[in-house]
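Have a look at the structure below before the remarks.
Removed: one protein chain of the complex. Kept in place: all other protein chains.
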Amino acid sequence: MANSKEEVILDSSELRFIEGHGKLLVKASGKDIVAEFHNLEGPRFLTKYLQGKPAEMAPLVASRICGLCFTAHSINSAEAIEKALGIKVSREVRDLRNVLYLANNLRSHMMHLLYLSIPPIKGLISVLRLSDKDVFKAGARLLAKSTELIEIWGGRSVHVPNVVVGGFGAPMKGKELLNSVNELEGLLPDAKKFVEYALDLELPELERYRLLAGLKKPGFYPVHSEDANMALTDGSVLNNQSYFDGLEEVTKEYSTSKHVYYRKSEITVGALSRIMLNRNYLSAGARKLAEEVEWSMNPFLIVKAQAVEVVHYIEELVKQSQELSDVMMEAHNPGVCSTMDADAGMACSFRGSKGKGISIAEAPRGTLCHSCEVEDGLIKDYKVYTPTAVNSKSIEADAVEMVKRFRPIGMEKLKFVLEDLVRSYDPCLSCAVSLDAFD
Amino acid sequence: MSNELNPYLPRPANVTSVKNESLDTKTLRFRLINWTAPFQAGQFVQLLLPGVGEAPFCIASSQSDPKHLELTIMRRGIVTTASQYLRPGDAVGIRGPLGKPFPVSAFEGKDVLVVATGIGIAALKSLILYLVENRGKFKDVTLLYGARFPEDLVYRDEIRRWSEKIKVIITLSKATPDWAGLRGRVTDHLNEVELNPSTVAAVCGSPAVMTSIADELVNKGLKKENIYVSLERHMKCGIGKCARCLIMGGLLVCKDGPVFRASEIDIRAIGE
Amino acid sequence: MRLAFYSLTSCEGCLTTLITNLGPNLESLWNIFDIDYFKLVREPVGGSKVPKADIAFVEGAVVTNLDRKKLLEIRENSSFVVALGTCASSGNIAFTASRGVKLKNKKLRDVEIFEAEPISSVVTVDFELSGCPVSAEEFTDALLRLINNIEPIQPDYSVCYECRTKGNDCLLEKGRVCLGPLAMGGCGAACPSVGSPCYSCRGPATEADLEAYLKTLEKKGLDKKRAVLMLHMFTGKKAKELLKNGE
Partner (left out) sequence: MPKLTTQDILKLIDGLRAEGFEVISPLRINGVVKLAKLPPGEAPLLDYIRINNSPKDFLLPCRESLYKYRSTATLTSYGLKIRFPTAEGPCPVTIMPECTLPKSKIAFFGIHPCMVNSIRYLDKVMLSDPADPYYKGRRDGMFIAVMECEEGDDYCLCGMLDSYKVPAGYADLMMRKRDGGFLVRAASEGGKGVLALINKTQEKDGVPELVPKMKEKYTFDSTDEAEIDRRDAKEYVELCTLCAACTVTCPTCYCGDIEDEFSLMDPANVERTRLRMSCQRKCYSMIAGGTTFLKTKDARFKWRLKHKFPFSERAYQLKGCIGCGNCIAMCPARIDFRKFLGRREA
């Protein structure tokens, strides 16, 4: 609570280049330094809205949580509902969803790196001022391509209607999609150019120990896969359910999002955690790039981790699409893509079913959990744990550490570095808003 | 690509002069660049303003000069608003002449009554000019022109000149106190015109008004086939391919009109 | 010509749509206009976060006290305000969802929340571009018309019109409730084209006839309650008006 001795030493005012509205406040009270990561974005009552609504509405509503990684939210939500209702989707659907997830993460990373994180690190007010025009063009091409993939697949470039409970609404446009993926392969040189630019960035040093967490599955670099476990950097591996049960939310009176702790302590999720945990399973090109970087628990490195992942996602997309080309081309057989009988009213087929479902996947910003409870085809409870909420605690702790170490360079300068720090986490404040913060 | 082969293509023209007629109405004069538009009274053109769009307008100049066209345009929508800003020298595109004219030879040797309300007079101007220029061919010629406010009256100078050759009656429905002339609607003043069963009438105005004028004329003993109306509809292609200007009876305003005999169409249909 | 792009409470999907779908055109947007602020793309230097603009595009619904304050400031500094997307034009899901929510606390330290409103409930809006998300094409078209003093046009057709133009099979025939006949077109029937029913994310069509639509559902033996539920989802305030007139 407000202490008379507390003194605000840094107020970022509205954070720039960030999805949503927020600010960072650093206070000194005596010798202690406290940081507050404010989420100022308003709630949109989405999870509340879902209560009492037919189960198949969930992916549609969940999609609106975020305008950057909407595909992740739709897929997670569809999967949570399917689990709650005991619907088994075909292997093909799962594989295809995994590929779509890759495209989503690729797009989100490109958007974040290109428009949000790199320009301010370079001290620019917009990516359009980037002196190296080729880098911008390369990045823009990649972003456009990944958007195109999502559009062909999802039926629209933002808020994809094709991801539905039970699979996909309409069969894939296989040929179009494969052509597009092949063109993506042609963009690898562009990607390398862009990624190298990102890997060359000079970043501050700020190592601080904390637990990193992410999905882990031997032999894979998991993104979206139902049977992957959660792993922590202390070596523990747990199944999804116990990770989920270990999550706990804390309300802060300054933020519209809650802070999420794992077993009462701080963990960090996101690209850096994934790299730290699964580096060996990166695709060949990405692994090579990853070797050039000295990885440590420095949050600024998240930007580079994302850059490495960009190459990984492209290579994986190409590889997995080729493996799945038979499935994709089978456009005439809707059964492959959906376990639902599209012709029967879906709401009716869920009548009487009840259950709980959890879906955990590696969204661009880190591990994303959707959980739901369904009764009689209607949603009883819906919860979303976003990576940003999980990372909030780390952001604050890092900010404190930063101020402690670098205070001598002056708060005016530090302000920009601190903003970069927050942005490294690629926080999405719109996603993180939780209505429960008000309860 | 020549326009003979592709009737959708506009041909170039320049604005040569602009005349303010009233607050929201201007008469624009165009010079056709390397082409002519031999037209007859009552026909219209499609005017293309580059980057804005196309709209149909009746030619409001004398058919004796096919190298120049005049259009009187009232500000109403996109094209008409943009046209208010045209200045001499500006380039536009014109397609036309389009539509069927007034069959003026059938008017010869008869009394002719021209009834116009509001901007409708623009559609009748070429006819009036023809009547004035060939005054000897017709018996009594009367122009009955109604508007709302004194400011709305257009063609003031011309009307003064015409009135030397034909009878002109002007009436205002919302006249200001200082207005010395007639008041009321055109239908109130039809009595002032001597009508006989062979009188030919040409009418243009807003849809509802045209219906009541035509009705009134029929009541006064005019033959339906001697009453001509000039209609307005949403029009896009101007050559009968888009069916936007289809009216009752399956006629197209662009091809079968804009001039119709009241006997060809249902009078009530004019306003519907 | 100065443009500005703002975001209130939203998912920022509309601005993202513009950014990604305009692609290389985004750069030409920059060459043609003075853009002092574009959330996610260009941050203002120093001074006000709400620079003077000729046309301001505002995404998002008004939920918090901060939104309200910002919006008033935007109105004050912009000659023409365009609501960008369904959040801004009808309040989106939040409009319905925020009504009837009981919270112990509606005020945090800096943030106070209210029932969600479209921006037109707070300030005068000059034009609305609907859609969740907006269509980049419609945005471009509207922008080009606006700067030429031509009033942009809202589609006067329904989603069915586009759905049928694409030659799709009708979902109503398959026993699924689809709001196509009521919904304003312009999205290219994105949802029905992939077999998902239309939820009318662009608001009601100009001549939406709710009564006839509900009777059609009845004739087909489809669930009317569900249609009303779906209608409430995106269309927020506009659905409320439509239903009021319909009853």
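By letter and in written order, the chains are A, B and C; residue numbering begins at 1 in each of them.
Following the convention adopted for this analysis, a residue touches a chain if its C-beta (ideal position, glycine included) is under 8 Å from a C-beta of that chain, and two chains touch if they have at least 3 such contacts.
Remember, predicted model here, so these are calculated numbers, not experimental data.
Across A:61, A:130, A:144 or A:170, the residue that sits in touch with the chain not pictured is A:170.
Only one residue from C:180, C:197 or C:236 touches the chain missing from this view: C:180. Against the chain not shown here, subunit B presents residues 1, 5-10, 12, 14, 33, 48-55, 76-77, 80, 82, 85-93, 207, 232-234, 236-237, 239-244, 246, 248-250, 252, 272. Of the residues in subunit C, those that touch the hidden partner chain are 1, 22, 24-25, 28-29, 32-34, 140-141, 143-144, 147-149, 156-158, 160-161, 164-165, 167-170, 172, 180-182, 205-209, 212-213, 215-216, 219-220.
Heads up, the rule we're going with is that only the chains that are shown with their structure count from here on.
A simple rule picks the central chain: find each chain's mean C-alpha point, then take the one closest to the mean of all protein C-alpha atoms, which gives C. Comparing mean CA positions across the assembly, the chain most remote from subunit C is B. Distance from the subunit A centre to the subunit B centre is 66 Å, each centre being the mean of its Cα atoms. Mean C-alpha positions place subunit A and subunit C at a centre distance of 25 Å. The set of subunit C residues that touch two or more partner chains is empty. Across the interface of their complex, subunit B is touched by residues 148-151 of subunit C. Considering their complex, residues 7-17, 19-21, 23-24, 26-27, 30, 38, 40-45, 49, 61, 63-64, 66-67, 92-94, 96-98, 101, 103-106, 108-111, 113, 116, 132-133, 174-177, 187, 190-191, 193-196, 199, 223, 226, 229, 233 of subunit C touch subunit A. Of all the residues in subunit B, the ones that touch subunit C in their complex are 51-52, 78, 81-82.
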